[in-house]
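Here's the structure we're looking at; comments come further down.
All protein chains but one are shown at their positions in the complex.
For chain A:
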Amino acid sequence: MTAAAAVLPGTFANGVARGRVEIVQFLRDRTAVVFTFAFPAMLLLLFGTIFGDDYENSGISVAQVYTASMIAYGILNTGFITMGSGLALDREDGTLKRLHGTPITSTAYLLGKLILVFVLSVAEVATLLLVGVLVYDMPMPEASHWVTFAWLFLLSVIACTLCGIAVSALVKHARTAGAILNVPVVALQFISGVFIHPITQLPAWLITVASFFPVKWMSQGFRYVFLPDSMKRYEAAGQWELGRTAMVLGAWCVIGLVLCLLTFRWSEKDQ
C-alpha cells in the first residue's frame, strides 16, 4: 500500500544505471579488457607488417586499407561477440534472474548492454585508428567524411549488438559462446573484404552471399571514410554505394530488433 504513491523509476534512468554497472564490471575483468582491445589491434599490426606494400600501385599502403577495414571487425568484435557471450553469461550466473526479480524492464537491461557496446566500440575504433596513425601514417579524413563515419558507426554498433543478443538465444552455455559466435564472425571477415581485399578476388556468388550481411557494407563504408575517393575502383561495384550501405545496415537493425524481441527471455527454458 505504501508504495502505491511512489513512482517507478524510468526505463531510461535504469538503462543508464545498467550501462554504468556493465562498464564498471567490464573494466574490472582485466583479461576481457586486454583481449577485446588487443586482439584486433594485433591483427592489424600483423596484416600491416606482412602485407605492408603499396596497394596495387595506388600510393596507399596496404596497412591503411586494413586499418579502415578492421574498424568493421572491431565493431563486430565488441558488438556481436561481447554482447552474445555477455548475455549468455548473464543468463548463466543469475544476473538476468536477479534483475527479473526487480521492477526493471527488459528494455532498460538491453539499453545498458547497448551503452556498454557503444563505449567499447568507441574505444576499439580509437585504438585501431591510433595504430593506423602512429604506425602506418594514416591521414585523417576531412570533416564531411566524419559525418558519414558517425551514422555508419551508429548503425553498425546497433545492428551488431542486436544480432549478438538474438544469436545468444542459440548459445546454451557461456563456456561455448566464444566458439559459436566466432564462426559467423570469422567467416564473414573473409568474404566481406576485411581480411581479403580487393573483394573482387572472390567468386561472384560469394560476394553476393556477403552482400546479404552487414559486415561487407560496414568495411566498405569505413574504407570510404578513411581512404581517398580513387580507391572506390577496388570495391565490388566500383562505387562506395553509401545509400545502399545505409539501407542494408538499417534493415539489419530492424531484423536484429525483431529477432531480439522474439528471442529475449528473462529465464532459461525448463530443461
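Note that contacts are C-beta pairs under 8 Å (C-beta built on N, C-alpha and C of every residue); 3 or more make two chains touch, one makes a residue touch a chain; residues count from 1.
Operating definition for what follows: contacts and distances are computed from a predicted model.
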| item | value |
| --- | --- |
| Among "4Fe-4S ferredoxin iron-sulfur binding domain protein", "ABC transporter", "Electron transfer flavoprotein alpha subunit apoprotein" or "Cytochrome c oxidase subunit 2", the UniProt name of the subunit that does not appear here | "ABC transporter" |
| Contact with the hidden chain (one of A:Leu8, A:Ala38, A:Leu170 or A:Val258) | A:Leu8 |
| Sole contact to the chain not displayed, among A:Arg98, A:His173 or A:Arg233 | A:Arg98 |
| Selected residue (touches chain absent from view) among A:Val24, A:Leu130 or A:Ala237 | A:Val24 |
| Hidden partner interface residues of chain A, rising order | 1-3, 6-9, 13-14, 17, 21, 24-25, 28-29, 90, 93-95, 97-105, 266-267, 270-271 |
